[in-house]
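The structure follows.
In this view, the complex is presented without one of its protein chains, the others remaining in place.
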Amino acid sequence: MAASESYPDDLLYNAEHDWARIEGDEAVLGVTWYAVDSLGELVHFEPPEAGAPIARGNSYGEVESVKAVSDLIAPLSGEVVEVNAKVVDAPETVNEDPYGEGWLIRIRLADADERHSLLDVDAYRKVLAES
Amino acid sequence: MSYISLTPEDREQMLAAIGVASIEELFRDVPDGVRYGRELAVPPALSEAELTRHLEELAAKNSVGEVSFLGAGMYDHYVPAVVDAVLQRGEFLTAYTPYQPELSQGVLQAIFEYQTAICELTGMDVSNASGYDGTTVAADACFVAKAETGRSRILITEATNPQVRQVVNTYARGFGLEVVEVPHDGGTTDPARVAAAAEEAAAVIFQQPNFFGCLEPAPELAEAANDAGALSIAHVDPVSLGLLEAPGNYGCSIAVGEGQSAGNAISYGGPHYGFLAARESLIRRLPGRIVGETVDAAGERGYVLTLQTREQHIRREKATSNITTNQTLLALAGLVHLSLLGPQGLRETGEACMALSQYAKNALESRGLELVFPNKTTFKEFAVRVGRNAREVVRDARAHGVNPGYPLGRDYEGLDDTLLVAVTERRTTEEIDRLAEVLSP
Partner (left out) sequence: MKLIYEKSRAGRRGLEVPKPNLPVPEIPAELARAEPPRLPELAEPEVLRHFTELSTRNFGVDTGFYPLGSCTMKYNPRVNERLVGIPGFRDLHPLTEDDAAQGALELEWELQEILREVTGLDAVSLQPAAGSQGELTGLLVMRAYFDERGEGDQRRKIVIPDTAHGTNPASVTMAGYELTKVTTDARGNVDLDDLRANVDEQTAGLMLTNPSTLGLFDENIDAIREIFHGAGALMYYDGANLNAVCGISRPGDMGFDIVHINLHKTFSQPHGGGGPGGGPIAVRDTLAPYLPVPVVAREGDGFRLDYDRPKSIGKVRGYSGPFGVFVRSYAFMRAWGPGLREMSEVAVLNANYLLARLRDAYDLPYDRLCMHEFVLSARNLKREHGITATDVAKRLMDFNFHPPTVYFPLVVPEALMIEPTETEAKETLDAFAEAMLQIAREAADDPDAVRSAPHNRAVGRLDEVRAAKRPVVRYGFEDHEKAGLEAPKGV
């Protein structure tokens, strides 16, 4: 069952529809409701390997529906600590719960200051309104 | 012109509905400077009867009546009549890619059955819906290997069909791959040579049976590749796979091959189909279409194109290949032929090839000709020295109604006096005796 539209206000966003939840010197990353709604039901998550470095603004993986494929653009730089195995196994988890069970990866942050370049929920909603 | 329906009245009504005065006006967006102001300078139109006569006259200028021992990648295997009957069904012949599954269950299920047949033949888990021919699928496999291993060197045995090697070389330049050829030793490839060269290779490609018809030590070649972390890729003849072990059963990662032997006329080199099958782990890297099984809303089983996000129309510059039009109709022919043969017919066809081929070796040896690789087991083809320039021998033999084989000097140094002789199940002992007679020194 697909989730209904929401954008939690405790998350940070980028314009490519990825979110980040900062937890100390780590962050959890995922994609927003808008992204999964545009793609449709996800059928595949191509994750990075644990330990791999990811760089803000670059692709760290892909999600696919039947008819579309989308790069995952890292909102923050760091090193992959954990990949959500549940999403690898059941990608539709992202459609069902994009901000909870449907998180994608956990990273150790490379630069604590990068977060200041991200959008808060109001700014992200403005991006959506303009697209 | 009988291929169009519009009458002058139709045209007038249609122009009026569009709101233009003439057909010329429909082309008003074409700038004057690029309009072609003349009649096309092409030969005049022909009626169907005239067309038939013209093409029959052209065909008559080709020599096909000879008893042929020419193979070298294209083989004179029998194509059953049922294959033709199925291919002439307009619903198969005149359809395109099954993008709309509700209207295309026929071809989708046929491709699913074809994929199954190819997997069974090769011992692999997954097959695509076909590639252009036996050369391009080898190049496709290199692209898979590059992506899978992150390496950029391809090893290919010298005893692999020269057409395949040439195409792999052409594609390799685009792919940014270096191609290294591994020489043969006495007609087959030494696994130690492969092991020595395979370090940091993305793939090792070998042919079984190889271009000389000899059986390679295929399991050892695959092992040498696998030990080096390269993908082992076997180029195989479907007709041989009733008798010879399947590449998937001796450790290969990918099996490719030319499908012509199974179901296609030779037709001066095409169209045919190339097949490409692989281990399950490579499924997302495969080029081309793949059909998968699913259900409709009522729970009825049905078939769809699947994993399309690999393909050019979705992934564009990051696609696993640019292929779109493939060789479905020829692959369908292959499926029909293999379905008629069944495991027993396939085995018997292979046995007939081997038995007749051995008869031919004996017949030629008894006439004093020398086999080039006398101690090797061969399948349906073998190399024999003919005592003088083989191209001249071909010319002389053809004057006697026999095409005796392929002059290996066209591709290999030091083999100017050597013919590659192919013997399929269609040859008879009488025809082989004639071959021996015309090749007799």
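Which chain is which? They are A and B, in the order written, and residues in each are numbered from 1.
Just so we're on the same page, contacts are C-beta pairs under 8 Å (C-beta built on N, C-alpha and C of every residue); 3 or more make two chains touch, one makes a residue touch a chain.
In this text, all values refer to a predicted model and were calculated from it rather than measured experimentally.
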**Prompt:** Which residue from B:I290, B:V386 or B:V402 sits in contact with the chain not drawn here?
**Reply:** B:I290
**Message:** Tell me which of B:P101, B:G387 or B:G409 is the one touching the absent chain.
**Reply:** B:P101
**Message:** Residue by residue, what part of chain A touches the chain that was omitted?
**Reply:** 41, 43-44, 64-67, 91-92
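In this section, only the chains that are shown with their structure count from here on.
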**Request:** Between chain A and chain B, tell me the centre distance in angstrom, where each centre is the average of that chain's C-alpha atoms.
**Result:** 44
**Request:** Under the touch definition given earlier, write down the residues of chain B that touch chain A in their complex.
**Result:** 284, 308-309, 314-315
**Item:** Residue numbers on chain A that touch chain B, as the complex places them
**Value:** 44, 64-69
